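The complex is shown incomplete by one protein chain, all other protein chains being positioned as in the whole.
So, subunit A:
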Amino acid sequence: MIRVVSKNALALGAVAIFCVAILSVVNQLTAPRISEQKLANKMAILAEVLPGVEINQALLHDCVMVTDEELLGRSEAQTMYRWRKENELAAYVIAATAPAGYSGNIDLIVAIDPNGTVLGTRVLSHQETPGLGDKIESRRSPWILSFSGKSVTEDNAQQWAVRKDGGNFDQFTGATITPRAVVNAVRNAVLFVQQHPELATLTANCPTE
């Protein structure tokens, strides 16, 4: 009896070792390609929010981890890139989260110039209803482009809302919560940049992947 059990245990162990060996080989082989893909993906997104800017390694390395649950929507640190044009700070590219989406968090990336004007923004991930809330994606609707060029001042706080709430941004038929959440998140990201002028001089501290 014990002999059979131990024989089976050994066989099972052998199969497990064999599987792990194969997996580690495949992992080794695909790891460089996967990190390449992740990087390309990141660069493509940065290129979308910073139109006309050449995305290079310098931009990716000039990166600071920032945390602000109230304005950036997450209790964990989020990444922020600083784009410098001829050594002059020209834009912050900041990851922000809209915590009040219709179903869960909406992750955004927002490019903001140091004065607080939005240069561009895109949705990175969301779980909003397909066909209703997913119009926040740039490939479904140009709505997300309406943020470009908008700035936040003391006088125009009211305009940073969907039309239903008396603001300047369209809501979608059948979906008001989603655009409302995105509008607030973008506005908060701008406020974050405006409230923290020291961001320009912090040392880059993003973990390298």
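In this section, contacts are C-beta pairs under 8 Å (C-beta built on N, C-alpha and C of every residue); 3 or more make two chains touch, one makes a residue touch a chain; residues count from 1.
Note that contacts and distances are computed from a predicted model.
Asker: Given the options "Aspartate carbamoyltransferase", "Spermidine/putrescine import ATP-binding protein PotA", "Ion-translocating oxidoreductase complex subunit E" or "Phosphate transport system permease protein PstA", say which is the protein name UniProt records for the missing chain.
Answerer: "Ion-translocating oxidoreductase complex subunit E"
Asker: Among A:30, A:75 or A:158, which one is in touch with the chain left out?
Answerer: A:30
Asker: Write down which of A:19, A:58 or A:157 is the residue touching the left-out chain.
Answerer: Only one of A:19, A:58 or A:157 touches the chain omitted from view, namely A:19.
Asker: Pick out which of A:79, A:129 or A:194 touches the chain that's been left out of the picture.
Answerer: The one listed residue touching the chain not shown is A:129.
Asker: So that we can see where the missing chain sits, which residues of subunit A does it touch?
Answerer: Considering the whole complex, subunit A reaches the absent chain at 4, 7-8, 11-12, 15-16, 19, 22-23, 26-27, 30, 33-34, 37-38, 40-41, 129-132, 173-174.
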